[in-house]
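One protein chain is absent from this view; the other protein chains keep their places.
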Amino acid sequence: MQATLSELAVIADARLEGDGSTLISAVNTLSDAQEGDIAFLTNKRYRLQLQQTRASAVILHDDFASDCHVPNRLIVDNPYLAYALVASYFAAEQTQFSAGIHQSAVIAASASISPGACIEANVVIGENAVIDDGVFVGAGSVIGNDCKVGAETKLCANVTLYHDISIGKRCLFQSGAVIGGDGFGFASDNGRWVKIPQTGSVRIGNDVEIGVNTAVDRGAINDTIIEDGVKLDNLIQVAHNVHIGANTAIAGSTAIAGSTTIGSGCTIGGCSGIIGHLEIADNVHISAMTIVTKSISSPGQYTGNMPALPHGDWSRNMVRLRQLDDIARRLKQLENGGT
Amino acid sequence: MQATLSELAVIADARLEGDGSTLISAVNTLSDAQEGDIAFLTNKRYRLQLQQTRASAVILHDDFASDCHVPNRLIVDNPYLAYALVASYFAAEQTQFSAGIHQSAVIAASASISPGACIEANVVIGENAVIDDGVFVGAGSVIGNDCKVGAETKLCANVTLYHDISIGKRCLFQSGAVIGGDGFGFASDNGRWVKIPQTGSVRIGNDVEIGVNTAVDRGAINDTIIEDGVKLDNLIQVAHNVHIGANTAIAGSTAIAGSTTIGSGCTIGGCSGIIGHLEIADNVHISAMTIVTKSISSPGQYTGNMPALPHGDWSRNMVRLRQLDDIARRLKQLENGGT
Partner (left out) sequence: MQATLSELAVIADARLEGDGSTLISAVNTLSDAQEGDIAFLTNKRYRLQLQQTRASAVILHDDFASDCHVPNRLIVDNPYLAYALVASYFAAEQTQFSAGIHQSAVIAASASISPGACIEANVVIGENAVIDDGVFVGAGSVIGNDCKVGAETKLCANVTLYHDISIGKRCLFQSGAVIGGDGFGFASDNGRWVKIPQTGSVRIGNDVEIGVNTAVDRGAINDTIIEDGVKLDNLIQVAHNVHIGANTAIAGSTAIAGSTTIGSGCTIGGCSGIIGHLEIADNVHISAMTIVTKSISSPGQYTGNMPALPHGDWSRNMVRLRQLDDIARRLKQLENGGT
C-alpha cells in the first residue's frame, strides 16, 4: 500500500512542501524511519531528530520547519491529528476481514446475523440478538439475549455482553471488556445484604471505544448510558446508572461510582475515582489518581493527588500532616499575641 | 407477573395504606413510574417527586407520607430494603433457566453434574468437579479439576475457576471473575525472583457475590477464605491468604494485599487499598481511595484520601505540603521566642 505525498496532504489537510510525487508506504518515528516512510514531530523534545531522520517526508508544524533537513513536508497546525489521519490510511487495509460465521460458533435460532458480519470461532450469540452489517465478533466472545450491535462495530476476542445491551455503530471493544454485569446494589437487613435486582441495561452510542478488561455495569432500573465518541481505556469500572457525555475520554484503572453523570468533552486521568451521585460539568479535566467527592459545576482542571517524594522526605512531612490542625491552632495563638 | 399491594405489603413487611387490591406489575422510579408501577423514596433529595409521580403505589418512610399525593402506600422503616424485597419478587421470574448441558460443553468424564444444573455453550469442566442442583454456568466459563460449586450458585459467562476451588450455595459470580489464580509470591535470589508455589486454594461461603473481572487468588499453603454473605464489586484484587469476614462489602477497584484479615460487617469504599499482613476489626468502614497501612482494632470510619481541588489551589497547597516539616519547626522556634 502506497500513496504519494500529495495524496497524503489531502488526507491530512496539510500544506505540501517539496516533491508531491514522493511515494510513501508507512508511518514511522523520526528516529526509526527509513526511505519510503513518513515521520512526524508532535513533541518538541524530539526536534533535534529532525536533523538526522532518514524519513522521505515529515509531518510537522511550521514553527519547526527550519529545523528539518528533509525537504518533503506536510505542514499542519495539529501534527498529532495529521499523524492519526495518515496512519489510519495505512492501517485501513490491515483491519479488513472476511464475512461469515465460523462453524464452531453457537448462534441462537432467533438471532439475526447480517451476512456482512464476521463471527469467529467459539462465539456464542443469544436469542433475538441483532448483529448488523460489517460487525466483527472475535473468538470466544459471548453476546447475550436481545443485544443489538450496530454496523461496523468490532468486538475483539473474549468480550462479554450480558443480555439486552444496545451498542451503536463503529465501536471498538477490546478483549476482556464486560458490558452489562449487575450493578453493585444491596440493601442492609440487620447486617445481611439483600440484593437489589439490576433490571436496567446499558446503552452505548456510536464510535465508542472500550478498553481491555473494562467493566460497564447495567442500571438498577434505568440504563447506564455512554454517549457517542466516548473513549474508555483499560481496567475501568463504570458503575450502574452512570451517564458519560459525548467525546469524554477516561484513562486506565479509573472508577466511576453509581449514578454519577459526567459531562461531554471531559478528560479523566488514570487511577482516578469519582464517587456516586455526582454531577460533573462539560469540559472538566481530572488529573491522574485524583478522587472527586463533590459535584463540579465549572470547567477546568481539578487535582487531588500527592506526588511521590523520596521516602524520608515524605515521612517527615506526613508526621506533620497529622499535626496540621494543631499547627494551625498554635499559629493562630501566636498571631493573637500568645507565645 | 402481578401482585396486589396487600401481597407486596407482606413481602416488604410494610404497613399498608390505601387500597390493598391495587394491582402492581413492576417497580419503577418516582419520575418514570406509570400506572401499575410501584415507586419508592429512598433519598430525601427526591421528595418533591412524591407530588408528581404517576405510580399506583409508593414505598416510603412515614416521615415523608404527608408529602405523597398517592394514596396507596407501603410504609416502612427502611424503604431501600423494602424496595429490594419487592423488586426481587418481580425479578424472580426473569432469572429462571432450563436445566441441561449444552452439546458444545466439554465435561470431564469424572465430573458430577446435577441434572438440575444448566451448563451453557462452550463451558469446560474438569475432572472430579461437582456441580450441584440449580447451578447455572454461563457460556465460555471454565471450571478446573476438583472444584465444588454449591446449589443454586450462578456463574455468568466467561468466569474462570482454577482447580480445587470450593464455592457455597446461592453465590453469584459476574463475567470475567477469576478465582484461584496463583498468589504473587517470589523469593529474591540475588535479584532474580524464585517462585513460591501456590499450593493452597480458595474457599468461598454461601450467598457471596463477586463482581466483573474481580480476581481472588489461591493461598500459598493455607487457603484464601471468603465467608458467607460477602459482596465484592468489579475489578477487585484479593491476594493470597486474605480472609474476608461475613457480610463485608467491598466497592470496585479496591485491592487487598496478601495475608490480610478483614472482619465481618465491614464496608470498604472503591479504589482503596489495604496492605498485607494486617488485621482489620469487625464493623470497620474505609472511605474511597484510602490506603490502610496499619491494623485497625476499633470499629468506625477511616479515611486517607485527598479530595480534588481546582488545580491552582491544589498546586499552591502541595508546594507547602513539601515544606511542612520546615513550617512546623519554624512555628516551634517562634513559640520559643525566636523570630
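We just call them A and B in the order they show up, numbering each chain from 1.
Here is the rule we use: a residue touches a chain if its C-beta (ideal position, glycine included) is under 8 Å from a C-beta of that chain, and two chains touch if they have at least 3 such contacts.
Note that the coordinates shown come from a computational prediction; the quantities given were computed from them, not determined experimentally.
Visitor: Thinking of the whole complex, not just what is shown, which of A:S6, A:S295 or A:S315 touches the missing chain?
Guide: A:S315
Visitor: Could you tell which one of B:N122, B:N206 or B:T224 touches the chain left off the display?
Guide: That would be B:N122, which touches the missing chain.
Visitor: Among A:T4, A:N28 or A:N145, which residue is in touch with the absent chain?
Guide: Final answer for the missing-chain contact: A:N28.
Visitor: Out of A:V58, A:I131, A:C156 or A:I221, point to the residue that touches the absent chain in the complete complex.
Guide: The single option touching the absent chain is A:C156.
Visitor: For subunit B, enumerate the residues touching the unshown chain of the complex.
Guide: The list for subunit B reads 104, 106, 122, 124, 140, 142, 144, 158, 160, 162, 176, 178, 181-182, 184-189, 191-197, 199, 213, 215, 217, 221-222, 235, 237, 239, 253, 255, 257, 271, 273, 275, 286-287, 290-294, 296, 300-307, 309, 313, 316-317, 319-321, 323-324, 327, 330-331, 334, 339.
Visitor: Which subunit A residues would touch the chain omitted from the figure, given the whole complex?
Guide: Considering the whole complex, subunit A reaches the absent chain at 27-29, 32, 78, 80-81, 83-85, 87-88, 90-91, 94, 102, 104, 120-122, 138-140, 156-158, 172, 174-176, 209, 211-213, 229, 231, 233-235, 247, 249, 251-253, 265, 269-271, 288-289, 305-311, 314-315, 318, 321-322, 324-325, 327-328, 331, 334-335, 337.
In this section, only the chains that are shown with their structure count from here on.
Visitor: Using CA atom averages as chain centres, what separation in Å is found between subunit A and subunit B?
Guide: Result: the chain centres lie 26 Å from each other.
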